[in-house]
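Not every chain of the complex is shown here; the ones you see sit where they belong.
Chain lettering (A and B) follows the sequence in which the chains are written, and residue indices restart at 1 in each chain.
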């Protein structure tokens, strides 16, 4: 029996001026600010807003509920999360999903996982970190779970 | 000199009814149960069996030797492993690879790595975890290596 196929692409995306996208990428229902770069093998879901001049590197996944500021760097393989499985598994009800807000000038290393959190302006998150709490102090964070390793 | 190119696609896959696949995806020699969803940038190798209504999210990799139950959720960037490099490197002999068996109703967060293990029904594995042992008790597991953080 044949499955139903969809093809990755760009559907209902509001792009600012001067955006570059490397295909294949799967972007739908989101806003990508002026001067942004989106690398290959990226998925950005509906409702996501990415601020001007932010770079979303290859292999990243930005889920519904994510807002990223201006002049940020989302490293390769960055994975965002909106569902904490708090009922023991995924919820089909978006009202139970939680938002992530990334400030301006935030730099996220490669292969970072972010649970639904707020990250303040100017933070640096080291490669491979798992961010499980809000980062309210500007600094460098690393590890699983991510901890402050240096103030900035 | 030109390499030999293959294109990702669907080859020798047994699909149940009502499956959705977002391309590009590279599926071969596997069985995908009815009502499953397979996101973009996914690879599923030969011999893998995925149970009904399971969702395999974007950027996941399911290797030979993996069996996933029904009603599971494989988060974005989930990576399965079958070769423990026990001889000091990869083995070309599938007889040395080990199987992974995921029960029913298991929820695996984003960017989780699973060595060859058995995971019992209803387990929840937190985003970014590295699962190195069998999970025989229903609960929430997180960290590297993954540990029980809450019973269910």
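Just so it is clear, contacts are C-beta pairs under 8 Å (C-beta built on N, C-alpha and C of every residue); 3 or more make two chains touch, one makes a residue touch a chain.
Since the model is a prediction, treat every value here as computed from it, not as a measurement.
Colleague: Once every copy is counted, not just the 2 shown, what does the total come to?
Modeller: 3
Operating definition for what follows: only the chains that are shown with their structure count from here on.
Colleague: Can you check how far apart chain A and chain B are, centre to centre, with Cα atoms defining each centre and the answer in Å?
Modeller: Distance between chain centres: 23 Å.
Colleague: Quick check: in the complex, which residue numbers of chain B touch chain A?
Modeller: Touch list, chain B to chain A: 10, 15-24, 32, 38-41, 55, 58-59, 73, 75-77, 105, 107, 109-111, 122, 124, 127-128, 140, 143-144, 152.
Colleague: Over in the complex, which chain A residues touch chain B? Could you list them?
Modeller: Interface residues on the chain A side: 1-8, 24, 26, 41, 43, 59, 61, 63, 77, 79-81, 85, 88-90, 111, 113, 115, 130, 144-145.
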